[in-house]
Structures are given as C-alpha cells and as structure tokens.
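I have a structure here, written as structure tokens, and I will follow up with some questions on it.
A single protein chain has been omitted from the complex, and every remaining protein chain is retained in its original position.
As written, the chains take the letters A and B, and residue 1 is the first residue of each chain.
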Amino acid sequence: MNGAAQNLIYAWDFDPSIVIGCIALLAAYAVAHRGDFAHAGWFVAGVVAMFLALVSPLDPLSDTYLFSAHMLQHLILVLIVPPLLLLGLSPRFVRAVLRVPALARIERMLGNAVVAWTIGMAMLWLWHAPYLYNATLADEGVHIFEHVCFLVSATIFWWPILAPVEEVRLAPMPAIIYLVTGALTNSILAILLTFARPGLYPAYLSPDDPLKILPMIRDSWGLTPALDQQLGGLLMWVPGGMVFLGAIVWVIARWYSTPEATVRVAPAN
Amino acid sequence: MSKSKLAVVLFILSEVVFFALLIVAYVYFHAYPGEGPTAANSLNAARTGVFSIFLFASSGTMALASRSYRVKSGAMLGWLIVTVVLGGIFLFGQAHEYMGLYASGVTANRSLFATTFFTLTGFHGLHVAVGLLAITVVAVLTASGSFGATERETEAFGSVEIYWHFVDAVWVVIFSIVYLWAFL
Partner (left out) sequence: MSDIVATDRIAPLEENPERAGFLSWVASVDHKQIGIMYLLSGLAFFGLGGLEALIIRVQLAMPGNHVVTPDTFNQLFSMHGTTMIFLVIMPVMAGLTAYVIPLMIGARDVAFPRLNALSFWVQLFGGVLLYFSFIAGGAPNAGWFSYAPLSEPAFSFNNGVTYWVLGLLGIGIGTLAGAINMIVTILKLRVPGMTIRRVPLFVWMTLVNSFLMVLALPVLNASLVMLAADRLLNAHIFTPAFGGSAILWQHYFWGFGHPEVYIMILPAFAIISEVIPVFAGKPIYGYEFVAGSTVAIAFLSFAVWAHHMFAVGLGHLFDLFFGISSMTIAVPTGIKIFNWTATLYKGRIRFTTAMKFAVSFLLMFTIGGLSGVSFAVVPLDWQLTDTYYLVAHLHYVLFGGSVFAILAGIYYWFPKMSGRLLNEHIGNWHFWLTFVGFNLTFLVQHLLGMMGMPRRVFTYPDWPGWMTLNMISTIGAFVLLLSVIVFLWNIMVSLKTGEIAGDNPWDAWTLEWATTSPPPPENFDLVPPVHGRRPLWDLKHPDRADELVAAAAGK
C-alpha cells in the first residue's frame, strides 16, 4: 500500500491521559463491582470503544483533517460509549449508590427526564456553534473539556432509558417519546450541518498536513471540504438516527418481554 | 396526567414542529440572504426586548394566578387580568413594530428576511392573541363566579396555563434567533 495510507494506519496516538483514564475507569469498575461481573462485558466494550475512538488514527483525522471523521468520533463518544457503560453497571451497584442520600438527590435532579433530555440535547447543539467548535480545534484544553462535556452529558441523557434499575428509568411509552423527540432534535441539527454553506468550520478548508495524507483524502477519497461537511451532517443524521431507533426497539423489546401482573377487575354481576 | 393536560401537551408538541419549520426557513434565508432589508438593518432589538419583558412577566403573573387558584386566596382574578394586560402590551409593541416596518417599506414581500420574519413573528403573535382570549374567558368566568374548583375546571385552567408558558418559551427562542443572533 502507498505511503500515505501507511502513514494513516500507523498514526496511533497513545496519549497518556487517555490510557490512564481508561485503565482508571476499568479499575474503578472492578473495585466498585467486586466480583459482580455479570454485566462487565458491556462496560469493557464501552471503554474499548472510547479508547479506540480517541487513540486510533480516527483521532488525528478528526483533529486536523476531516469534519466527518470528527463527527464519527463524537458519535461514538455520545451514542455508543455511554449506553455501553450504563448497560455495564450492575443493578446491585447502582442501588447501593442510590442509598446514599446526597447521591440519590443528585440522581433525582439530573435523572429527571426533562432535565436529562435538555442537558443532552443542549450540549449537542452548543458545541456545534462555530465559535465554540472552532475553539476546540484551536485549543487542546478546550477540546478535552468538550469531550468530557459530551461524555458526561450523554451519560445523563441515556440514564432515564438505560439505567440498570427499573425504578429510576422512564416508563416505556414516555421513554419512546423521549427517544423520538431526541432523534428529531438530533436530526434538525444534522440537517443544518448537511445543508450549511461549506466552511462552517474554516479549519477544515485547508488543514495542515503533518501526516502527508491530504492528497490521498482529497484525490483518492474524493473528499472535498464541501463533501466532507455534508458527510459529517449525514453521519449524524442517518446512522445517528439509527442508534435512536435501536434504543427504541430495545425499549419495546424489554417492555413486551416483562410479564404483566393481572389487573383486578370487579365482577360484572 | 389528565385528559386535558395530555391533549394540550400533544397540541404543544405539534406546535413545536410547526414553529421549528418556520424557524428553519428563517435561519436558511438568514444564511443565504437575497437582496433587500435584513434583520440587522431593520430591527430594533432593544425596543422589542423591552416589550418581550412584558411577555415574560406575564408568564410569572400567570404562575401567580395559578397559585392563587390552588390556595383559593381570591387573588386569582387580579393576576389573570394583569396577565392579559401584560400580554396585551407585548402585542401592542409588536403591532407598533409591524407598523414601523411597513412605514419604512419593509413589507412582507420586500425580501426573504421580511417574509420569514413576518410569518414567524406573525404566527407567534396569533398564538399570543389566542392565549389571551383563553385567559380572558377564564377571567370572565371567574369574575361571574362560575369558575369553581372541580377537577374538570382545575384541569382546564392548568391546560391554559401550560399553553401560555409554551407561547412565552417560543418567544424566547424566536427573540434569540431573530433579534439577538442578527446582531452577533
């Protein structure tokens, strides 16, 4: 394979903060769950997804070259990682946490459906405002802050749907509404990005080329800045929407497979 | 959730979609303006901002009216009337703004900004007017002593209240996008 492709494939960046962060996350999980590892597979998958999104060649592609790559990275951080992490928590652990009054209070506040939905959606929209987005590309500190914001706000967003404990989850029908309205709001932002004039985020118009892969991107891949921006919007729109659909199907499947107690009906005579 | 509240919430859901589409059209033509007057050279954000405060205050007085209704403190009618007056001042401000724009030649067909501006704020104004009508009906019924505190009446009042807060919330969004964003 040619040199540019090789450069890309080998462009892994094992940033110490990310490596340590992921190890710490796994360690914290192991300690907190103390042998209760029935759901550990999900959690590990979530950490692996986050790790790969942040250290694989996807990262330099996102940071420097392509809006669409950056979108893919963010979609993983917002739509894949938090659900996996939440599914990985054991009900026993969560119940234990909720027995602490201060933590239960926080859960009631942030886990409220309207609050969680608004936090999730607002964070999504906010960070795509050109002023803020461009700042993340210019300053690594802001960028890290953005990623932390995404991970935290997305976890809050997914909590009412995927929390391991039924009592704090939304009932199935409100959950479906929550997800449908979330998907629609996500779609509107995606539509704006797809149809925006190219150059919404000027850094992608003529990026620096430390990996010497720009000709490959522009010529072999055919990704002009305009197409790249459109692709980013489309990724958020269609595959992003599909994740919401998957969540809806999950909620319905869970709902219909839970047995229902009989409802006492007064005899007619 | 009662029947009335569920119905109003569903109605509001449909209205959110309706306004969202008008807003998207506005945003689209703001990004690709044709020729003619634009937000920046036609609108007075400060003056409209002042009138907006009256509208937002009316949400507050509506909440106060609701509290009076629940604790039966007798101040409900008063707060309802204040709400209608505050909302009416907002509408007056909008009418004044419209007349000013028309006088300086910014008619609905003058430019794409003008069309989408009038359509968006016009429909919002219409919703405000309808809300004021509903509140007036409640006020009149209260004044004549016919508005009691049965479950049905409580739910009906709650529905009007939710609708009114929604109308205000929409204005927060519209004001930000039309008046504030134009000057950023």
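Quick note on the criterion: a residue touches a chain if its C-beta (ideal position, glycine included) is under 8 Å from a C-beta of that chain, and two chains touch if they have at least 3 such contacts.
Values in this document were obtained by computation on a predicted structure and should not be read as measured data.
Engineer: According to the contact rule at the top, which chains on display are touched by the left-out chain?
Structural biologist: A, B
Engineer: State which residues belonging to chain B touch the missing partner chain.
Structural biologist: These residues of chain B touch the chain that is not shown: 3, 6-7, 10-11, 13-15, 17-18, 21-22, 25, 28-29, 32-35, 108-109, 111-112, 115-116, 118-119, 123.
Engineer: Quickly run down the residues of chain A that touch the omitted chain.
Structural biologist: Output for chain A: 173, 176, 180, 183-184, 187, 194, 227, 230-231, 234, 237-238, 241-242, 244-245, 248-249, 252-253, 255-257, 259-263, 265, 267-269.
Quick note on the criterion: only the chains that are shown with their structure count from here on.
Engineer: Go ahead and note the Å separation of the Cα centroids belonging to chain A and chain B.
Structural biologist: 35
Engineer: How about chain B: which of its residues touch chain A in the complex?
Structural biologist: 13, 20, 24, 27-28, 31-32
Engineer: Tell me, which parts of chain A touch chain B in their complex?
Structural biologist: Going through chain A, the ones touching chain B are 181, 188, 191-192, 195-197.
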